[in-house]
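My questions all concern the structure below.
What you see is the complex with one protein chain gone and the rest in place.
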Amino acid sequence: MSVPMSTWKGTAPVRQGKIARDFHKNWFPYLAFVPVLIWFIVFCYGPMWGVLIAFKDFKPLLGFAKSEWVGLQHFRDFISGPDFGRQFRNTVLLSLWGLAIGFPIPILLAIMINELRGRFFKKSVQTITYMPHFISIVVICGIIHIFTQPYGLLTNLISFFTGATANRSLLGEAGLFRPVYTLSGVWQNMGWDSIIYLAAMSNISPELYESADLDGAGRVGKIWHITLPGIRPTILILLIFAVGGMMNSNWEKIILLYNPLTYETADVFSTYVYRRGIREGSFSFSTAVGLFNSVINFILLLFTNAISRRFSETSLW
Amino acid sequence: MTGYKRKTSADVVFDIVNVLLLLIITILCLYPVWHVVMASFSNPTRLSTHRGVLFAPLAPSTLEGYKVLLKDSKILTSYRNTLVYVGLGTLFNMAFTILGAYTLSRKSLYWKKALMVIITITMFFSGGLIPWFLLVKNIGLYNNLWAMILPTALNTWNMIVLRTGFESVPQDLEEAAEIDGASQAYILFKIIVPLSKPVLAVILLYYFVGNWNSWFNPMILLKDRERFPLQLVIKEILVQNDTAGGATSGGTQIVVSSVQGTTAYRELIKYCTIVISTLPVLCIYPFLQKYFTKGVFVGSLKG
Partner (left out) sequence: MKAKKLLSALLVAVMILSSAACSHSDKNVGSDATPDSAGPPKNNTENSGDKTSPASNSDEDLSDAVRGNTSPDQKTIDAVNDSLNDSYLGDLYETEIPSDYSAYPVNNKKPIEVWMPIDAFLSTLIPSLDDFEVYGHAQKLTGIKVKFTSPVVGQEDDQFNIMITSGDLPDIIVEADKYKGGLTAGWQDGAYLDLTDILEEKAPNYAQFRSSDENRRRTTVTDDGKLLGFHGLSPYPEWMWFGALVKQEALDKTGFQAKDIVTIQDWEDFLVAAKAKGYKEPLNYGSTYGQIFTDIINGAYGVWDWTFVDDSGKIGWGPEQPKAKEYLKLMAKWQSMGLINADWTTADFNQRMAEAVSDDCAMMMDSPDTMWGFWKSGDLDEDFVGILNPVLKEGDTPQTRYKNWANTGRPTAITTQCEDVDTAMAWLDFGYTKKGWEMLNWGEYGSVHLVNEEGRPYYHKESLMYNDPDKQPLANLIWKYRVHGGPNIRDEHFSNPLIIQEGSYSGDIRAYWTENMETKHAVPPISFTTKEASREAKIATQLDTMRKEYFAKIIMGQLSVDAFDEFKKKAESAGLEEFLSLHQTAYDRYMAR
């Protein structure tokens, strides 16, 4: 447990004593961590200076030192783009959709699988649902194109339920981009994402369920009061990470699915950087955008982590 | 499994609904896989102009795609390479991750918060490709086996997930063992690790799949083609870019390419490569599945 700063003054010997005792007690964990720490220092902090490329006009052959320093120019360039606001909004909204829909569904799926009794069916469901995760995004998007074309499977389905014409391409409607993008992501990844929850569930003591049975709890009750709380640490940690990834987007998938009619809702930072990159492949520019995103992501992480720590025992630190 | 209690009618309804829903979901998830497998046996020219869903290979079905792939001598060498990289790589991954997660899960560690902050920062801020490459190359990790293992020895996300798993091992067990005079190492390897089998299995799976699918690092760090792993060889065979042959939009130099007849063939190969490169991974999963079933929990301490 860390010593609050307010007690440091005038208690230096106490603090030093605390640290010494900590090393004495926990020497093994610290020792175990040495290779890990070395790895981080070498492979993560070693190259960290590269973050500064965002502030230079980096030319690989000149090297970092000789490349010209441009300060915040790339950031200004980026933020002053006329579509900046739209891209920001789309990035955030796309992630929020993913969070609202894509985050709970794997949990639900895990619960459903967990409740299965037949071993064969249970195993089959698990195996089949995680398979789409391995299919390359290019193929998945090809399938999406087929389903959403005029008179495609999905188009027909929607027109059946809503009465709208089926002679349209779903991918050509800005309002449909987020649902198509999110739901196809769920379709592809829900199985794979549910694995970690299944693992967490298998750690819950059967005794808890038994005593719940004795108390007369129903299936749903047991799920609500035992299963979910049992995997709460896992859920929270994954949620914190998910929020900390808010500014990221799967640009490859968006590129494969978007078109001028859906730029309004589909154009995000990474697709913009990609289009810029075709004309002028600038390391510094893309590093700057990346840094911009990372800072926001990190702030979100700090925020979510603090909330989680306040209201539960689970947090990153 | 909730023991051998009798089923109520509410139970039955629940089960039926559950099974039905899962059945629908399974069929939905099965389709893309089915599509890929069927496509890999389909006639190439018909395949690239096929607009609808695919339930059976487009006649005349062909093994041509697979033949082309398997004839390529690079495939076999790269398969062997991948086995080595994945085997050794995953071993190192697990070792590092277990050690790291162990330390970070100790409740009374003074520097825990500092360490967590240090490693979390690396998840968000990185120097980028070029500095990383320069460093890795300069310490000699280039075009050799260790280049495939050391730079990727740790995945922070996995480590933190494993930490969460270790944290959920009941405190009483550890304390009891301490009282009995067990060393810290004993506690780690004989209590914590065995009790965290499910999470360990998941992390193992993640690392395995990550290593298996890895192509970018090998592309950068390996010079000799004989050292390439499977996914990289496959990436070369699959032309991932726009199959349209090089024209770009207004303002940039237009590259003339009049060669487009091979597109159909490449479509077919695209699907075959997915099947070939994914099959082994799919076979691993059943072995790990048993760790995810309930009841792995090895007896608890009573009183």
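Should a chain be cited, it is by its letter among A and B, assigned in written order, with residues numbered from 1 in that chain.
As a working rule, a contact is a pair of C-beta atoms (placed from the backbone, for glycine too) under 8 Å apart; a residue touches a chain by one contact, two chains touch by 3 or more.
Being a predicted model, the structure only gives us computed values, none of them experimental.
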Contact partner of the left-out chain, one of B:Leu145, B:Met219 or B:Leu282: B:Met219
Contact partner of the left-out chain, one of A:Lys56, A:His133 or A:Arg168: A:Arg168
Residue of A:Lys25, A:Arg89 or A:Arg276 touching the missing chain in the full complex: A:Arg276
Contact with the hidden chain (one of B:Val53, B:Leu134, B:Leu173 or B:Ile284): B:Leu134
Subunit A residues touching the omitted chain (full complex): 59-62, 77, 81-83, 142, 145-146, 148-150, 167-169, 171-172, 256, 259-261, 263-264, 267, 272, 275-276, 279-283
Positions on subunit B where the hidden chain makes contact: 43, 45-46, 48-51, 68, 72-74, 129-130, 133-134, 137, 219-220, 223, 225, 232, 235-245, 247-251, 253-267
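The criterion applied here is as follows: only the chains that are shown with their structure count from here on.
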Subunit A and subunit B, separation of their C-alpha mean positions in angstrom: 16
Interface residues, subunit A side, partner subunit B - complex: 1-2, 18-19, 22, 25-26, 28-30, 32-33, 35-37, 39-40, 42-51, 53, 58, 60, 64, 109, 112-117, 121, 123-132, 134-136, 138-140, 143, 146-147, 149, 152-153, 187-188, 190-191, 195-196, 198-207, 209-210, 213, 218-220, 222, 233-234, 237-238, 241, 244, 278-279, 283, 287, 290-291, 294, 297-298, 301, 314, 316-317
Complex contact set, residues of subunit B against subunit A: 1-3, 5, 8, 10-11, 14-15, 18-19, 21-22, 25-26, 28-33, 35-36, 51-53, 96, 99-100, 102-104, 106, 108-113, 115-128, 130-132, 134-136, 139, 150-151, 153-154, 157, 159-161, 164-165, 167-168, 183-185, 188, 196, 198-199, 201-202, 205, 240, 248, 251-252, 270-271, 274, 278, 281-282, 285-286, 289, 291-297, 300
